[in-house]
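A single protein chain has been removed from this complex, and every other one stays in its place.
Letters A and B mark the chains as written, and numbering starts fresh at 1 in each.
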Amino acid sequence: MSAEFIIGHYNYWIIVILMMAGLYVVLARGNLVKKLVGLNVFQTSVFLLYITIGKVHGGTAPIEIKGAYDVVYSNPLPHVLILTAIVVGVSTLAVGLALVVRVRETYGTIEEDELVEADLVAEFGEAGKT
Amino acid sequence: MLDFVTEHLPALQVVVPLIAAPVILLYQKEAFAWGWALLTTWTTFALSGLLVHEVFSQEFISYDLGGWAPPLGIEYRVDAANALVIAIVAGIAALVTTYARKSIQAEVQGRNQPFFYVLLLLCVSGLIGVAITGDAFNLFVFLEISSLSTYTMVALGGRRDRRAYTAAIRYLITGTIGATFYVIGVGLLYMVTGTLNMADLAVSIAGMDNNTTVQAAFAFIVIGLGLKVAIFPLHLWLPNAYTYAPSVVTIFLAATSTKVAVYALMRFLFTVFGIRFDFELDSLAFLFLPLAIMGMFIPSIVAAFQVDVKRLLAYSSVAQIGYMLLGISLATSASLTATSIHLFNHALMKAALFMALGAVMLRLKSTIIDDLAGIGKTMPWTTAGFALGGLSLIGVPLTVGFVSKWLLIQASFASQQPWLAGLIVVSSLIAVVYVWRVVEVAYFSPVPEGRVRQEAPLSMLIPMWVLVAANIYFGIDTDITIRLASLAAEALLGGAP
Partner (left out) sequence: MIDAQTAFLAAFIIPAIGAVLIALTGKSPNLRETVTLITAIILFADILIVFHGYLAGDVSEIIVLEIIPSIPIAFEIEPLGMIFATLASGLWILNSIYSIGYMRGNNEENQTRFYVCFAIAIGSTVAIAFAANMFTLFVFYEVLTLSTYPLVAHKETEEARRGARVYFGILISTSIGFLLVAVVWTWIVSGTLDFELRGILSGKIDEPLLPLLLALYMFGIGKAALMPFHRWLPNAMVAPTPVSALLHAVAVVKAGVFTVLKVTVYIFGVDFLSTTGASQWLMWLAAFTILASSLIAMTKDNLKARLAYSTISQLSYITLGAALATSMGIIGGALHIVMHAFGKITLFMCAGAIYVAHHKTEISDMKGLGRVMPWTFGAFLVGALSIIGLPPLGGAWSKFALMIAAADTGQLVMMGVLMVSSVLNVAYLLPIVFRGFFQPLPEGGGATSLNDGKLHEAPLFCIIPPVLTAFGCLLLFIYADPIRIFIALMLE
């Protein structure tokens, strides 16, 4: 793997790092809000991936220039797609946060391990305590 | 008018419930919400009937959304495979809405009741959209419409049991990761081909067996959809979500949402990538097949030890997905016919079973197995419905379960893998164990002191028995279902030799 390859694909490296960081937070953090933050970082990396795809070398913004025929435009489609995906991401976050509020109201905590313990205690009494 | 309907049939299928949903928000009364949802779902069901009818007469229907021609525009493409799935979703939605009112009144907080119907309609629209669309990115959007409404519907169970909230949030996290994986896969495919139209993708990636980007896309898409399907080790979100959601939601989800995801998976495996894709053949043989077999056994065994019948059936659903996956992994036209018909049949049996449980929940406020003692006498019709649904799940002759099982066994013999037939029958014997535990308690345990005969209301019994009757009818007269399923298999394998 040459240095040129690594540098030439720097945008992908950023995406991969963001993606892994986001996924790691989702899996490793017990706090539900942090999990949702991680989820959002993870989704954002995908937005970047799409936007990266849309870039055409030497291309300009995809707004038609009247009378010019040899202009190279960037591909607008991924941007449009990602606009939709952003909306989806925001809605997911909203639903997720609403659920977290509910969890906090009923359990009094949003830490995963405490939630698990509360459920076990509810089901098996004191024996469920870890 | 009729011309308009036929011409725009595919679009109406999605748009009708989608537009109908917000109307409820304008007038948030429970009675109106229910009535409106009832009207909408039955209309959708009627439309899906027309669609199936159309598909029988012509190979497929292509509909350009907004008049933009594919591959640039979004294409709705209906063939036998998704017509079948759409019919399942629309039919179950109509029956579930009919059934829902009493159960929702009992299980969901008063002011939230109208919202349930909004969510249900959105979910129906999303699921039908996933099935109908011919565009890979559009599929993601519909997938998220249905998923977001599902998370919320699961959380509605929080009034009865607060664990619904944690179940919903876990489902949300897993579901979002799955959907995002799927989008990554689609993005990678777009990088290689520059198109999002499935039919177009299939043509473009043919012969790209060794392209690592395509292989990565394959992996992302399979895992992403696998999470939605709840393929065996990716199923952890499912049991809790099904157990703590309101009964009506469980019925609807169990019968439709995983089915739609299975369809999407098949569409990608067989239509987009195609079985000539070497990488796929290997993953079918070395990944899907073992997972299918594990899925047939491990969740079944877990199910046999559950004390909550709702949870028991949830695990059984995971096990049933194992059968569908088995059919997928054999990748022959016979095995895909078996999987397609099992999609339909399993929707019938699980919907009937969960409807019976919903009625039990309404009357007894519990679905713990010991609390069900003697319901054979206090709720005879409900229990009989459950027993018949259970027999169908086991795969007793004259029920739909038997037809599925027969076709699947036949497909494994035809693929020269008779040992699979052995595994199928052994795993269905585990189903005997867990179904019979319930039936025995229900019929042959004494009725507890002081419990009087209190059958479920007719509004619940009728939809339940319609499904039970369907379980038997389609177990005897299989002409339509087998024909549709084999057309579906052909449609899925369309490009294959």
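Keep this in mind: a residue touches a chain if its C-beta (ideal position, glycine included) is under 8 Å from a C-beta of that chain, and two chains touch if they have at least 3 such contacts.
Note that the structure is predicted; figures quoted are calculated from it, not measured.
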Missing chain: touched chains present in the view: B
Touch criterion as defined above, residue of B:Glu7, B:Asp370 or B:Glu440 at the omitted chain: B:Glu440
Chain not shown: contacting residue from B:Leu51, B:Leu227 or B:Val403: B:Val403
Touching residues on subunit B - with respect to the absent chain: 391, 394-398, 402-403, 405-407, 409-410, 413-414, 418, 421-422, 425-426, 428-429, 432, 436, 440, 443-446, 475-479, 482
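Heads up, the rule we're going with is that only the chains that are shown with their structure count from here on.
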List of subunit B residues in touch with subunit A within their complex: 137, 140-141, 144, 148, 151-152, 155, 158, 162-163, 165-166, 168-169, 172-173, 176-177, 179-180, 183-184, 187, 190-191, 196
Subunit B-facing residues of subunit A, complex: 23, 26, 32, 35-36, 39, 42-43, 46, 49-50, 53, 78, 81, 84-85, 88, 91-92, 95-96, 99-100, 102-103, 106-107, 115, 119
